[in-house]
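Sharing a structure, written as structure tokens. Questions coming.
One protein chain omitted, others in place.
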Amino acid sequence: MTAETALVVAPARTPRRPSVLIMLAFTVLLIVAVLAVFGQWLAPQDPTVQDPLLSVTPPGDGHLLGTDQLGRDVFSLIIAAARSAIVGPVCVALGCVLIGGTLGMVGAYFGGVADVAVNRFADLVYALPALLIAIVVIGVVDGGYWLTAAILIFLSTPYQIRLCRSVTMVQVRLPYVDAARTIGLTSRRTLFRHILPNILPTVVATLLLDFVAALIGYSALAYLGLGVQAGQPDWGAMLAEGQSFITVNPWLSLAPAIMLIATASSVTLVGDWLYDRLSSKAVSR
Amino acid sequence: MSTRMTAGRRSWLCGLIGLTLLMSGCSSGASSNSGPGAGSGQAAGSGSGPAAGSGAAGATVPSVNIALGAHPNSLDITKHFDAVNMGTMSLFTEPLERIASDGSTTPNLATKVAEPNDTTIVYTLRDDATFSNGDPLTPADVVWTIQHVTDAKAGAQTSSLVKSVASVKQTGDNEVTVTLSHPDPTVRKNLSLVALVQNAKFAKAHASDLGTPAAVPVGTGPYQVTKFGTEAVTLTRNPHYWGDKPAPDAVTISYLATDNTAQLAMRSGDIQGALVNDATTLAQWKAIGGSTAYSSQALLSQFLSLDTTAAPFDDPHVRKAMAYAIDRKGLLQAAFGGNASLLPSLMPVGVIAPVAPSEDAANSFLDGLPAYEFDMDKAKAELAESSHADGFAVTIPYISEQPWSKLTVLNLQQNLKPLGITVTPKPLSSQEWVAAVFGHKTTSVWPMAFAAATPDPVGLGRVVTEAAMTAPGGYNFAKWAPADLQEPAETLTSSVDKAARWEAAQKILTAIATEVPYIPLFQPQYNLVLAKGFTFAETPGIMEVASGTWMNELRAG
Amino acid sequence: MQVVVFIAKRLVAMVVVLLLVSLLVFSLLMLSPGSILATLLGTQPTTPELIHSLEERYHLNDPFFVQYWNWLVNALHGDFGQSIQSGEDVTTVVADRLPVTLGLAGLALLLVLVIGIPAGMAAGMRRGKPFDRLVTLLTIVGMSAPVFTVGILLIYVFGVRFEIMPVYGAGEGFLGRIEHLTLPAVALATGLTALIVRQTRAATMTVMDQDYITFARARGLSRSRILIPYALRNTALPMVTAAGLMLIGAISGTVIIETVFSLQGVGSLMIESVQAKDIPVVQGLALFIAVLVVVVNLVVDLLALIIDPRIRLSVKG
Partner (left out) sequence: MTTSGSDGEDVLLEVEGLTVTASKPDRTLVRDVGLRIGPGRTLGVVGESGSGKSLTARSLVGLLPAGLHAIGSASFQGISLLNAPERTLRRLRGDRISLLLQDPFTMLNPSQTIGAHIGESLPRDVRHDRQRRSREIERRLLEVGLSSEVAQRFPFQLSGGMCQRVALAAALASDPDLLIADEPTTALDVTTQNDILRLLKGLQEQRGMALILITHDLQVAFSVCDRVQVMYAGSVVEQAPAAELMTEPLHPYSLGLLRSEPPVDHYVGQLNSIPGNVPSPDSVRHVCAFAARCDWAADRCRSARPGLQTVRAGRTSACARVESIAEELRAAVAEIEHERSATPAPPAGPPILTLSEVRKSFQSTGLLRSSTRTVALNGVSFTITAGESLGLVGETGSGKTTIARSILGLTTVDSGTIEAGGLDVTSYRRLKSAERKRARRFVQVVFQDPYASLNPSLTVGSTLREVLALRSSSAADDEVAELLRQVGLPGSYAVRRPAALSGGERQRVAIARAVAMRPELLICDEPVAALDVSAQAQVLELLREIRRRHGMAMLFITHDLSVVRQMADRVVVLYRGEVVESGDTGQVLDRPAHVYTRKLILAVPGRGRRPSLPAIEPG
């Protein structure tokens, strides 16, 4: 679930050349990315066009995957929903990495009260079932898409802080950092010019894993009817709607399920591969 | 907060019965003419037709499992007052009188009910009724029960319905007298609905946990509760029951949140009957081999109210544009699978027919009202005439547990987009919805659903007269109270002259149709499905479902 | 004994966490829109008298901290109050729902342990072999697939397509319960198993790379000797820590799975109660979960003491 556990346990061995599987994962990602950006122009039908009289029909004429309750084309909705699936999680991942990365680095480098405070906070969040908290908070404060992003950032940043803190800690103990300090570089320069480039590979890999975590979180909330505005095409929300109609048009729930699994698995696969590559590069000095 | 957790059946029924009672609450002071039965029963389905005959048939059924949408929080009606609970409670507790779907009452635990004056009701109790624990029914039990359901201080949810009750006394060996603080023609019906008589001794011994699994009320009904679990209530026969035995030896009420799971359960033979929550699934229910569906129109109105005091809906053209922009026929299919009717006016015909000369007259009046068929050109034209020709943005809430409201809002969102009107759908849980209704915190467009318990248009009066901002629990959501309608409204609520009331109703409905403070949408039906091998002797009406007497009509066959 | 001191310290920290959690939940619920009154009133029209009596009865007009204090004092006496919806004791409400959730969690945990650890160790020892690659791929898919998507696929395949497994309710009796909870447990276990396989695999790989394994092999120790006191014993610590974190994460998964399969468990109770603003129940549940979390952490620490002599002996001094 979390970026950190995934990274910590990532096998750091045998640099792999991109296998068929990795290429496949990249292809899936490329498709999803293209759909997220150009989806509305690529969809065979306008996903917003309703035809309530054609409510929930199985795949058939003109509707590759059938229709939903308002008679919208499921195939086109799946395409249109790629944006909702990508944008929020990307923002969460970026936000997480930026905030968590900065706090983790600064905490590891300077230590002190702030570091302890940030760490205790991370301890607390570690001990909480994050999704449950998100459900309660978003439910209670009636959060929308962006508020959900903020809450997910808040809840997953501690993992990022921990991770960045630990990788920075490793670097801070290395003599090159001492060397930078002894020649009298400012802390900021030491941090950003010397330490940052060395932890960047890890950070980039965690970015992808954060994305997966956010994708899962977002879609779970959407499945529960939270965080995504009604009417906005979204895989999690479609799946929830489709569950009631699984005997009439199973694709209404199966298609988003498959898309979610494919997207998340592909990103994890690529993240894993990237981490392997980057870390093995770092090992072979 | 809107979640799937409670999506489903419970709130549909909750809205149904709750607002049914709501309407009867607002009919206080009005004469209650019983009209023709609301929604004559009609059976449909693939199974064999209903068996003839009434009363208990000889053949018993070992046990039936009936699926409802959600489990009751409490088996004490003062703590949880809604259809699910009523249906369950009525299997083991009984009222003094029973009301039929047409509003008429028949004696039950009371053999005779007298109203010597406007403020006194005298119940004569039957002497052969015995509680399931063997205690005989005494007037003290009835006194305690009525005090219990009228006890506002203890927070009884039922108390507001029977607030005119001033005192309850035993006035004879088998006689209980209820004294009212003021004349109230609805209180007798309401009492027969909520005063489900309990064993007072038991109830007093369990004052704090009455209604919980640890202390399920003891009643005189045909069954007694043997297990009140989180997923089901199990009932077996009350050996001391005084009346005709219903067919099933044992009844289990299972709570299955979604139609899907309930269908799968019926397919596998785990349940024998279900109250359908989502009408779109009716076709799937019927597809279950050997099942029979029983449908009946409910006295329920689903509509949108528009706040006529604030921009942009203070402009009638905008309101009409909205009315034209809803594809009601399509939505009927999408939200109900076609298993509902379009609402011709704010009230279903069954509610206004009692004051009309005839049902045909009522229908032809309704047919003559201005209709707002789905027509985007007209919508565009209306908007062009308004002061908001360029469009505007509006947030429209929907009740997440009620698909019709969500689908309507989504339909509006899509259809209004080309007109420059941006609609933001906002989910509400039914809890939030109810809280907003009673707290008068509704927004400019508000989805509404309410129903009449008694077939009488008395509620219309309050709809147009209540000063929305000041009356908690009122119904003037549109904040629309034209001066020229105040008199007809008064006539409707206080007159006994049927013709005058018909005229008043016509006036108000015509004004509503022309001014469009409310956009009528749908009139749903309720659907009961029985599995292969089970039928109803007679299709139960809404009141039979609510009062649990429908179990008497269940037959094997 | 320092172990006692350690546990005492942990218990104090636990109390602090519990106080924080309860205060947090309490304020969150107080701040949220909608009101307790609406729940208490049901769908009935109100009268000022009724409202007043309810406010009186539930102390709704007291200042926030007074309300919280009252709750806290009662809770300290073991009285978590009654559900606003049903009037039942909160403990009873929770206890009623617990068996389903525990059954689900237990079954899932069993699957995770029985499949996850052996698969992870086997993969870790066969690094780079086809078996390892297959396991790795499966774990990636398993940990990436949101729990409800797995649930829906299982429902479709087993409940709709082939109709061979029950996909609703919790079932009656022991066997019935197992039959009904199998699919939800599989759905819940998928992600967790993937994680534990990954953890075990990584831990095994790390340990197998250690000098002490090489040295043990160089001394000709038997395979089982190397597997248990060497490999398993030394992978246990990181795995116990990971398992603790996972158990906490699994609580969220339970909520979703109970929804997907319409199970009447603690998770769905949580959602219902939040919705109905049934504050005593939500508070009780939040505390229950917080206690669970703290206990899991405590157990993890105590297990660490047992597993790792370094920690254990430093306790003794």
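By written order: A, B and C. Residues from 1 in each chain.
Note that in this section a residue touches a chain if its C-beta (ideal position, glycine included) is under 8 Å from a C-beta of that chain, and two chains touch if they have at least 3 such contacts.
Keep in mind that what you see is a predicted model, and the values were worked out from it rather than measured.
Visitor: Can you list the shown chains that the omitted chain is in contact with?
Guide: A, C
Visitor: If the hidden chain were put back, which of A:Leu64, A:Met169 or A:Leu185 would touch it?
Guide: Of all options in A:Leu64, A:Met169 or A:Leu185, contact with the hidden chain holds for A:Leu185.
Visitor: List the subunit A residues touching the unshown chain?
Guide: Interface residues of subunit A facing the absent chain: 14, 174-176, 178-185, 193-194, 197-198, 282, 284-285.
Visitor: Touching the absent chain: which residues on subunit C qualify?
Guide: 2-3, 6, 127-128, 210-212, 214-223, 225, 229-230, 233-234, 301, 304-305, 307-311, 313-315, 317
Heads up, the rule we're going with is that only the chains that are shown with their structure count from here on.
Visitor: Please flag the chain sitting at the greatest distance from subunit A, going by CA centroids.
Guide: B
Visitor: Between subunit A and subunit C, what distance separates the C-alpha centroids? Give it in angstrom.
Guide: 23
Visitor: Out of subunit C, which residues touch more than one other chain, so two or more?
Guide: 32-33, 259, 271, 274-275
Visitor: Would you give the residues of subunit B that are in contact with at least 2 other chains, written as numbers and ranges?
Guide: Residues 1, 3-5, 258, 260.
Visitor: Show which residues of subunit C lie in contact with subunit A when the two form their complex.
Guide: Listed in rising order, the residues of subunit C that touch subunit A are 17, 20, 25, 28-29, 31-33, 127-128, 136-137, 140-141, 143-149, 152-153, 155-156, 160, 191, 195, 198-199, 201-203, 205, 242, 245, 248-249, 251-253, 255-256, 259-260, 270-271, 274-275, 289, 293-294, 297.
Visitor: Give every residue of subunit C touching subunit B within the complex, in rising order.
Guide: Where subunit C meets subunit B, its residues are 32-35, 37-47, 49-50, 53-54, 57, 82-83, 85-89, 92, 96-97, 100, 159, 163, 166-170, 259, 262, 264, 268, 271-272, 274-277.
Visitor: For a test of understanding, state which residues of subunit A touch subunit B in their complex under the given definition.
Guide: Touch residues, subunit A against subunit B: 48-53, 55-56, 69-71, 135, 138-140, 142, 223-226, 229-231, 240, 243-244, 246-248.
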